[in-house]
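Only one protein chain is missing from this complex, and each of the others stays in its spot.
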Amino acid sequence: MKYETVIGLEIHAQLLTESKIFCGCSTKFGAAPNTNICPVCTGQPGVLPVLNRKVVEFAVKTGLALKGQIAKHSIFARKNYFYPDLPKNYQISQYELPLVVKGHLDVTVNGETKRIGITRVHLEEDAGKLVHKGAAGLKGSTSSLVDLNRTGVPLMEIVTEPDIRSPEEAKIFMQDLRNLLVYLGVCDGNMEEGSLRCDANVSLRPEGQKELGVKTEVKNMNSFRAVQKALESEIKRQTEMLGSGERIVQETRLFDDTTGTTTPMRSKEEAHDYRYFPEPDLVPVEVDKKWIETIEKTISELPAAKRARFMKDFGLPELDATVLTDDKALADFFEECLKLYKNAKNLSNWTIGELTAYMKTKKLGIKDINLTSSQFAEMLGMVDKGTISRTSAKSALIKMLDEGKSIHDIVSGSGLTQISDEVKIKMIVLEVIQKNHPQVAQYKSGKTTLAAFFVGQVMKETKGRANPEVVNRIVSEELNKA
Amino acid sequence: MELFELTAHELHAKLDRKETSAEEITKSVLTRISKVENSVSAFMSINIDEALAKARDIDGQIASGKPITQLTGIPIAIKDNLCTKGAITTASSKILQNYIPPYNATVVEKILQAGAISIGKTNLDEFAMGSSTENSAYKVTKNPWNLKTVPGGSSGGSAASIAADEAILAFGSDTGGSIRQPASFCGVVGLKPTYGRVSRYGLIAFASSLDQIGPITKDVTDAAIFLTAMAGHDPKDSTSVELPVPDYRRSLIDDVKGLKIGIVKELLGKGIDEAVKRSITEAADLLKKLGAKIEEISMPTFEYGVPTYYLLATAEASSNLERYDGVKYGHRSKEADDLLSMYYNTRREGFGPEVKRRIMLGTYALSAGYYDAYYLKAQKVRTLIKQDFDKAFAKFDVLISPTSPTVAFKIGEKVDDPLSMYLSDIATIPVNLAGIPAISIPCGFDNGLPVGLQIIGKAFSEETILRVAYTYEQNTEWHKQRAKL
Partner (left out) sequence: MKVTQKDVDHVAKLARLGMTDEEKDRFTKQLSRILEYAETINKLDTKNVSPTSHAIPMKNVFREDKTIPCGNMGDIVANAPSAENNMFAVPKIME
């Protein structure tokens, strides 16, 4: 029996506002416990919420970018449940009449473009953080400590239709959604830090069947890779169960990155009765055409469009264009450089290659490094002209990034200029030939590949500065003369 | 007359003429409290030292030329469900027995800025749930007119403090009649403003879409003054309206000629005490004599007010009271080995029976499978009640009715029958459901116990109801009578 995978995702994105959703506390991460708090977000008796306008704008902006319908009339609701990280023991969220419905995001998987439906986008408040004592986590802990700094940080919940058909698709969707949100400037999209979170609903059904199978919910996936791994593991599990005639139990399962598998969250699934009802302390939000137009104007080029433009206008292959446009700041840097240096493919190679490798090692972003677009362009120009060799340029770049110097300073300072002087090179070649009689003899007896050995020696002597073309030519000439 | 017997506007005049000082007024009120408080038990806490210190401070400011407001130097009692920064606020519940708010309610902040003096926090039915103040977890407040009877609720402490001259002005809160009914039982004036007229920020929430803070005072003029001081838009309350606050004193005109007054038919029939009916009818006759056009009006949805309220208000309350869990403030049970036990036992120990009953009702009304039949249905009936009022106000300027079907009942008489207690709010509840303003003023006595007349207006028509109230008051002497303590 062949089964089809059906996956739906529920994503929570922390919004990049200065202040919380319902009060004026700062949303800044990393403050000492219970210092970004006030009577409102700590649920003191008598307090009331007041909605942050920017939060609405960010959600509408996202809804427009996802081609969704912005609700003419939207309301907030209380979701009631008891937990220590929820000071009021209800969360202000949206239930009926969310801010956005019926959108979509197109993703490309294995060359094919596919449309993933977005059911809804709504706003809600984040909860606080628990620190468990007496154990590594919640299980077996003896007590817990509550930090309410995070309560009230604005969250945007995005729910997809069950349109995703493979774990890989889910991963790509998450990455594309993340890029979109970062491009829009509404979220910084960091799964490891928790500013972007993802839960999945997974089920299998016999191919051709319309009805959905029993679904399980998968939580605790803290990276894009984890999303794919967790879903692969869960699909494998469900496939095996169905194969041996077992029934799938509707439950919540937690992913464990170390084992790569999921385990059930509760032995007895207690269905929550959240008793949703309209939030009486907040009034409805009505976004009119004029406001939508104002927000729409703040949306600049989105990742998919930029990727397509990079491919079309700069003649870059899809892989290059994708890597460059996945990071908006990097794409912007690339275009800045292109104004000064015209070889897009070469620029792309150096950007995706050396530059990205450096940033990865140092764990820096393009905005954090000591390199301007003009410095980068200048260096690439010098390589093209032959002023420095490619090899020298690689080490020069590292020095530029480490010390913030220009290529000129580095080249003149440490004598990194490429040696193209034929007289000089001839002298060194002759020296090398002199010192390596056995190899000369081997060369003369037919092992012409040994030319590379001599070239290598010359490069070693010149610390990589010799112009390889010239060295090759002169080595050939002199060996033939010898 | 003693200073404590006077009204705020009379005291203001004296202060203005430098015939008295803030300290003298405060001392007079504190002396009065020390004499009668043992009998009345209106207060949860009394600010003797702070009040005197503030009074002296104010006198200093006046001496150095600072202009005085209508509230300068006036001792005010604050219902203990209003948060006062740094001062214990309990909502008359054990679950908040040691709670010290880190902030002031907006209305408290306003009156303190205006130079008023907080004389103490008054007793109430726990979390404002009740009609007699007998649900307080701490003490029973007595009606100054007859110490064996209740002062009404939930603002019983505030109403009793005014009736006993233990404060010059008092804050009350009204969700289903909790300002008007105790005002009626205690023979004083109580006004519930239009929903959104006064900021709720700092009012310990009972039913968010119904709660309003309002004045309880000795006469209509004081109510107008106090309302003017407390009303106004608050950016901290999303449900407060951005309408300018008029000087409500200007509406105090002794004239009702030509005003169309509807008298609610359903509230003069079955279930209303004969003595109460008589007083209301006489009041209507007087208003007619003064030139108003009185006509009977049927409000058929009125009888659905109480059941609707006991589904909506309890639903909102059940949610509002979820925060009382022993984690962040207030009482925490000692039987708390794990989180769940802490929740269950803290709330079991901390809440009284009426509060528990309402939490249960409200949770039930919102629960899966019952939401449509109870909560949603009640919200629809609320619309019908609103529409009934809209129709009425197309014909009439104000409506009148008794504030309560009875006068003050005996302490202990209704505690064992919750339903009977709920029915005492039959005249006041529909007003909250529609969000419109209403005032209760004294209009007679039955065996020494006061009867209250309720005057209802359409949204933001406080000026009109104050005018009718003032006219009636100026042509009668009820407000001049004092309880003998």
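Going in written order, the chains are labelled A and B, and every chain counts its residues from 1.
As a convention for this text, a residue touches a chain if its C-beta (ideal position, glycine included) is under 8 Å from a C-beta of that chain, and two chains touch if they have at least 3 such contacts.
What you see is a predicted model; the values in this text were computed from it and never measured.
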(request) Out of A:Glu18, A:Glu246 or A:Glu301, point to the residue that touches the absent chain in the complete complex. (result) A:Glu18
(message) Using the touch definition from the top, which of A:Lys54, A:Lys342 or A:Lys405 touches the missing chain?
(response) A:Lys54
(request) Have a look at B:Thr106, B:Ser161, B:Ser318 or B:Ser461 and name the one touching the chain we're not showing. (result) B:Ser318
(message) Which parts of chain B face the unshown chain closely enough to count as touching?
(response) 99-100, 102, 194-196, 209-210, 235, 238-239, 241, 301, 303-304, 306-308, 310-311, 318, 322, 325-332, 336-345, 347-349, 351, 353, 356-357, 359-361, 363-364, 367, 374, 376-384, 386, 418-419, 422, 433-436, 459
(request) Would you write out the residues of chain A that touch the absent chain, in ascending order? (result) 17-19, 23-26, 32-35, 37-39, 42, 44, 50-56, 75, 82, 84, 130-132, 134, 138-139, 141-148, 265-266, 273, 275, 278, 280, 282-286
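As a convention for this text, only the chains that are shown with their structure count from here on.
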(request) Could you please state the distance in Å, as a whole number, between where the Cα atoms of chain A are centred and where those of chain B are centred? (result) 57
(message) Which residues of chain A touch chain B once you look at their complex with the stated criterion?
(response) 39, 42-51, 78, 80, 82, 84, 87-90, 144, 146, 273, 275, 277, 280-283
(request) Sort out for me which residues of chain B touch chain A in the complex. (result) 81-83, 89, 91, 96, 99, 101-103, 105, 200-205, 207-209, 235-239, 315-316, 319, 322-325, 327-329, 339, 343, 363, 366-368, 371, 375
